[in-house]
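With one protein chain held back, the other chains of the complex are shown just where they sit.
Let's look at chain A:
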């Protein structure tokens, strides 16, 4: 993973006691939230036989692997091996972990040794959705910078700059933010948030606008050409 912080999910979308798989530059990661609400980002591989930990299940402050039930605590340390209940689990059985920050309604991760400053906090945002698009991140970025974000009423929200890892849209004041996740080669995730507290029907309209954006980015359209 390159230096810096990367968005992986909308914070609201990962409920306590659940896990989700994702990718960053094609590397599989697990994002999980323990019962106490703390988010964790790890390499998505069980040290036992390599099963994706995101297929597993969270119990309290541990995540358990689906295959043979090995349990890992919040630091990635294996704490229990069901087949050997009396074993004092060696400290060396550990999952590689990442640094995590929850800012602006998004779960961000960085290399454990990163020196990059944490993403900026930003209040009063409402999550809209995560959108997964089969286009490279640079192309998505270029298309959004050029054409803006489709607005709920059809009129595009103009691109208003990059604010601490979030692309801002709308004038004179931003009304929408998007954090871009380099998912894998040719694939990007956009984590989209609205400014303020829009009503349910406005959130539905913005989520619908995101579908329009995905069709435009992936299909034959002016926006796709801008992204090419």
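General remarks:
Note that in this section contacts are C-beta pairs under 8 Å (C-beta built on N, C-alpha and C of every residue); 3 or more make two chains touch, one makes a residue touch a chain; residues count from 1.
In this text, contacts and distances are computed from a predicted model.
Within the choices "Phosphonate ABC transporter ATP-binding protein", "SoxAX cytochrome complex subunit A", "Pimeloyl-CoA dehydrogenase large subunit" or "Glutathione S-transferase", the name that UniProt assigns to the complex's undisplayed chain is "Glutathione S-transferase". Looking at A:79, A:94 or A:203, the residue that reaches the missing chain in the full complex is A:203.
What chain A contributes to its contact with the hidden chain is residues 9-10, 13, 15, 18, 20-23, 54-55, 57, 66, 69, 129-130, 132, 189, 200, 203-204, 207-208, 211.
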